[in-house]
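One structure below.
Let's look at chain A:
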Amino acid sequence: MPDFQPKIVAFVCNWCTYAGADLTGTSRMKYSPQVSIIRFPCTGRIDFMLLLKAFASGADGIIVSGCHPNDCHYSSGNFHARRRWIIFRGLLDFLGIDVRRVQFSWVSAAEGAKWAQLVNETSERIRELGPFAGYQRLRGLGVG
Partner candidate 1 sequence: MNALREKARELLATKTVQVVIGYAPGSGGAARALFVREAAQAGELVFDETCLQNLAAYLMKPEVRRLGRAALVARPATLRTILQLAAENQLAESSLLALVPGADGVLSLSTFSAIEAHVAAQDNDLSAAEKSELEKFAAMGLDERREFWQEQFSRCLKCYACRAACPLCYCTRCTVECNQPQWIPVPAHDLGNLEWNVMRAMHLAGRCTNCGDCSRACPVGIPLYLLNQKLCSDVLSSFNQRSGMAARADHSLSTFKPDDPEDFIR
Partner candidate 2 sequence: MKTGFYPGCSMKGSAREYSESLLAVARELNRELPEVPDWNCCGATAAHNLDPDLALALPARILAAAEKDGMDEVLVPCAACYSRLKVTRHELLEDEQLRQRISGLVEADYRGSTEVLNILEWLSRVPELEKHVKKPFQRKVACYYGCLLVRPAGIVKFDRPEDPQTMDLLMRKLGAEPIDWAFKTECCGAGFSVSRTDLVAKLSGHILEDAVSRGAEAVIVACPMCHLNLDMRRPNIEKRAGKKISIPVIYITQALGLAMGLPAKKLGLQRHKVAVKISAANAAAKDI
């Protein structure tokens, strides 16, 4: 699938990864434009239902990123998020949903380069995995 351009949604926290992605921009580092960011106050705020909604709406991949452990602006939101993801990932895998489509990461406000790298690598991986046709077929009945 050479000219497949994946759609990737990034759910990021305001304090670390959003700022880190700002730094990527300020440093003029380049990355793949297939990724768009939705800002949350904290990874703790990110409801797993939103990930399902993103896939249901046609996302081929998802990035969820926040502050490194112990660096959470709210001290522990990311720890709660981490537990939620451990369970959610296990469940997705159990249901036969390819968890390689959801990339979790910690990107701090200082890690502009890491953000660019993360986006590029994730886009590349999703491109290799191809469109998330299996999930998108579920939309068959035209509800979204």
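On how the list was made: all candidates are chains of the complex that A comes from, given by their letters.
Assume a contact is a pair of C-beta atoms (placed from the backbone, for glycine too) under 8 Å apart; a residue touches a chain by one contact, two chains touch by 3 or more; residues count from 1.
No experiment lies behind these values; they were computed from the predicted model shown.
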Result, touching chain for chain A in the complex among 1 or 2: 1
Under the stated contact criterion, what part of chain A meets candidate 1 in this complex? 48-49, 52-53, 56, 69-70, 76, 79-80, 82-99, 103-106, 118, 134, 137-141, 143
